[in-house]
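Here's the structure we're looking at; comments come further down.
Left out: one protein chain. Kept in place: all the others.
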Amino acid sequence: MDLNAPHMNFILACYIISAVVLVILTASIVIRSRQVEKKLDRLTAAGARRRRKADAGK
Amino acid sequence: MARFEKFANPTQFLRLQGFLQPWVTAITIILFVVGLYLSLFVAPADYQQKETVRIMFVHVPAAWAGLMVYTVMALSSAVAIIFRHPLADVAAKSAAPIGLAFTFLSLVTGALWGKPMWGTYWVWDARLTSMFVLFLLYLGYMAIWQAIEDPHRAARISSIVALVGFINVPIIKFSVDWWNTLHQPASVFKMNGPAISPSILIPLLVMGAAYSFLFLALHLLALKTEVNARKLRQMQLAEAGKV
Partner (left out) sequence: MKPVIAILKRDLLLAWRQGGGVGTAIGFFLTVMVLLPLGIGPDLGLLQKIAPGGLWIALLLSVLLSADRIYQIDYDDGSLEQMTLGPVPLELVAGAKAMAHWLSSGLPLAIAAPFLGFLLNLDTKLILPLLGAMVLGSIGLSLLASLGAAVTVGLRKGGLLVSLLVLPLYVPVLIFGISASAAGQAGPDISGSSFIILLAVTLVIVVVTPIASGAALRTFMR
């Protein structure tokens, strides 16, 4: 790759923008995943359960 | 609440996800390392486009992935409508932002490719225009999810929206191609099909695989999050009910 080639700034811009957008996307998905998991763990630790069949009737 | 007796399925999914996630993530990283190396350092500069041909290695895979994700979304929506599989509408919902990002990237890199090639950032080239419309379809799909409060209705309605959009994608593509040939016959993006040289094709395919696996990795994780979020909501409701 020749860094002094014409339009090199456009080429680099494409790669950088792609990287930034994909990293933000990945980060947002990972962070949300962590948040949900943490809350879930906390509730499970506190002894909460999903509603069971027995009291689903009401 | 009867709906959540079907939760056996998502539980199975969580097991599968736990098994697949590390592998898919690892393959994604390897593919990106190899793909970026090939496209930045190995692939030769094109005779006509010089170094700018390297933009293709991020532009075309993003466009492929954008289309692929919409296909996944539409298929999941079809499954959601026909079989009422509880995981299917979650699959469609969590695919949408990823597809939107890919489509957005294909548009931005397309515009940045246009400047050196055509001397202007935006040309109403057939492919770019079709991708633009696809971008709008993604926006509409995500907007309808947000607009409807009842999650069951939101899932059904957005499945319908995704399917109608999917039926329209080929028609839109065809009409835009038609419109484009009327107004400007030549397109720089046109490549000569199988005649494309392997030194370009291989990096392109590797990057295409990298984008696909990235989607797979992100989608698996997002799906797991959605399943967990539903579980969480159930638990919070149950807790609130106790008091």
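So that you can tell them apart, the chains are marked A and B in the order they are listed, and the count of residues begins at 1 in each.
Heads up, the rule we're going with is that contacts are C-beta pairs under 8 Å (C-beta built on N, C-alpha and C of every residue); 3 or more make two chains touch, one makes a residue touch a chain.
What you see is a predicted model, and the numbers here were worked out from it, not measured in a lab.
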item: Partner chains on view for the chain not depicted; value: B
item: Residue of B:Ala143, B:Leu201 or B:Leu237 touching the missing chain in the full complex; value: B:Ala143
item: Residue touching the undisplayed chain, where the options are B:Met73, B:Leu105, B:Leu128 or B:Leu163; value: B:Leu163
item: Residue in contact with the excluded chain [from B:Ile81, B:Ala111 or B:Ile202]; value: B:Ile81
item: Touch residues of subunit B, complete complex, unshown partner; value: 81, 133, 136-137, 139-140, 143-144, 147-148, 152-153, 156-157, 160-161, 163-165, 167-168, 171-172, 174-176, 178-179, 182-183
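Everything that follows uses one rule, which is that only the chains that are shown with their structure count from here on.
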item: Distance from the mean Cα position of subunit B to that of subunit A, given in whole angstrom; value: 15
item: Touch list for subunit A against partner subunit B, complex; value: 1-2, 5-8, 10-11, 13-15, 17-18, 21-22, 25-26, 29-30, 32-33, 36-37, 39-40, 43-44, 48-51, 53, 56
item: Partner subunit A, residues of subunit B touching it in the complex; value: 1-2, 4-5, 7, 36, 40-41, 45, 50-52, 54-55, 58-59, 62, 97-98, 101, 104-105, 108-109, 112-113, 115-116, 214, 218, 221-222, 224-225, 228-229, 231-232, 234-239, 241
